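With one protein chain withheld, the remaining protein chains of the complex are depicted in position.
Chain lettering (A and B) follows the sequence in which the chains are written, and residue indices restart at 1 in each chain.
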Amino acid sequence: MTVAAKGVRATATGRFRPPAVPAGAVSLLVGALGWEALGWLWQVPFFPPLSAVLGRLVEMVGEGKILGNLAQSLSDLAIGFSISVVFGITIGVLMGAYSKVEAALGIYVNALLTAPSLVFAPVFFSMFGLSRATIVAVIVMYSIFIIIVQTTAAMRVAPGDLLEMGRSYCAPRSVLFRRIILPAATPLIMAGVRLGMGRAVKGMINGEMFIAVVGLGKLVIDAGRRFDAESVLAVLIVIVVVAMAAVKLVQLVDARLTSWLPSTARGA
Amino acid sequence: MSSVGSSAIGQRIAASHTTYRVLTFALFAAAWEAYASQARSLLIPRFSETVIGFFTLLTDRHFWEALFISNQSLVLGFSIAVVLGIPLGLAMGRFRAAERAVDVYLNILLVTPMAALIPILLMSLGLTLASRVVLVVLFSIVMIIVNSRAGVRQVDPSLIEMARSFGASERQIWWRVLLPGSLPAVMTGVRIGLGRAVTGMVIVELLMVAVGIGGLILEYRGFFKADLLYGTVVIVVLEALALITLARRLERRVAPWARQSGVMERA
Partner (left out) sequence: MIEVVGLNMTFGGLTQSGGSVEALRDVNLRIEDNEFLTVLGPSGCGKTTLLRAIGGLVTWNSGEIRIDGRAVTGPGPERAMVFQNVALLPWDTVLSNIAFGLELRGMAREDRERKAMELVDLVGLSGFERRMPRELSGGMQQRVGLARALAVEPKVLLMDEPFGALDEQTRRILQEELIRIWERTRTTVVFVTHSMDEAVLLGDRIALFSARPGTVDEVLRVPLPRPRSRDIGSIERSAEFVAIRSRLWERLREMQPDLRRPAPVARIAS
């Protein structure tokens, strides 16, 4: 295939190829060095060098600011995301299985998927006040709709010939669902869950920034108010790590659940 | 949707869909009305109040001014994101080396909540239009880049090879194969990017720079004008939906040969 793509040059047989250094690591290192250098050269308060940011991060961890807030954030994330997964998949399955449910909810789900989710934060605020419930609600708002939409679509990917095969053995609907429809749907559902996790982390940070009473988002807001760029960026690094780790976690679960898929069929 | 022969059936299905949709909405409105009258909170308007608030806003000069201010950053930021993002994404799709170098950063940007950068923007650019525009660009450009890149990459390699076999130059390959071939995905990126841009516009105003629509929402919250607060939220959502519907139309119009461009949002 690659050959067809670009007319890859054929190379001599048995030529030694050095083990590939992961390009990502190299370019992260280059980026880090570039950040450090630019930080020193460009003496502005809003762009401190990386070393200063990391130093501040260590300080903040030492002062106990990071871990407590991180725990708060993660517990909100866990609650909100669990709600999204449970209700999202349930609603998605219902919409996929019953056309009436789909008719009733479809356009609203799609509308809320595309609408800017944070605009509902003031609404949740009016309902739940300055509490963690507001943050959890924002997280759910961010993540549930993509899971619903993907699950609904997933219910329709079961290959027709497999379904016919099942029916030819007189399998009842419940068996068809458990043995054919659900396994076939798993990859797409998990894709939805993965996307939902990415969104949930964003919802968590944005919600916390809006409410500004707990969590990493609050740290960002506080640091911003003090014009303390080092702290903002230090927290941002934590946020990026949390976000990457959260998505990675879902990917690991996904790989477990869908190990029967050929690796080529796996989307990134 | 329905073929010629079954248009009557199609209509009947569509009609029953509409019934269900309306029913859902009525149920939702009734539940809201009940919840609000039972909650008796200054900040929770009833559904009926929100409807009135919605129309009040539409006749309010103050509101239209706020909407105008917000949309300035949207229009500027989104345009910049499109103009920069598409060529960047296309180039990354074609040149593997560039792609490998930037890939890890794109993945970071895709999952990073951009809102956390707002304090840095304010420190560097202040409470200006520029800082709002930059944030809108940051929100929308990543999806545009990612989809444009995917668009180039998913162009059928046999088409490129075919063109080369007829002696096409790199320029001709770009114009006749890569650009038209990636157009559907690029348009998808533009649509998703537009959604992100609206999000960015609202977020920056809600979280840091209390101007425009976001400022208005916070103002109404401060004065307990719950009906207007909810009305504003509804209008923002409607604007987002209208823009995205428009973009989706354009997407279909521009690339009728693409059944469904498969590129989706990525986390």
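In the analysis below, contacts are C-beta pairs under 8 Å (C-beta built on N, C-alpha and C of every residue); 3 or more make two chains touch, one makes a residue touch a chain.
These numbers were taken from a predicted model, which means no experiment stands behind them.
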Of the residues B:T128, B:S158 or B:T245, which one touches the chain left out of the display? B:S158
Provide the residue numbers of subunit B that touch the chain removed from this figure. 156, 158-159, 161-168, 172, 176-177, 180-181, 183, 255, 257-258
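Following the convention adopted for this analysis, only the chains that are shown with their structure count from here on.
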For the pair subunit A and subunit B, the C-alpha centroid-to-centroid distance in angstrom is 18
Can you list the residues on subunit B that touch subunit A in the complex? 16-17, 20-21, 23-25, 39, 41, 43-44, 100-105, 107-108, 110-113, 115-120, 122-124, 157-158, 160-161, 164, 195, 198-199, 201-203, 206-208, 217-218, 221, 226, 229-230, 233, 236-237, 240-241, 244, 264-267
Taking the touch rule as given, give the residues of subunit A at its contact with subunit B in the complex, in rising order. 1, 4-7, 23-24, 26-28, 30-31, 44-47, 100, 103-108, 111, 114-123, 125-127, 146, 191, 194-199, 201-202, 204-206, 209-210, 217, 220-221, 223-225, 227, 229, 232-233, 235-236, 239-240, 243-244, 247, 268
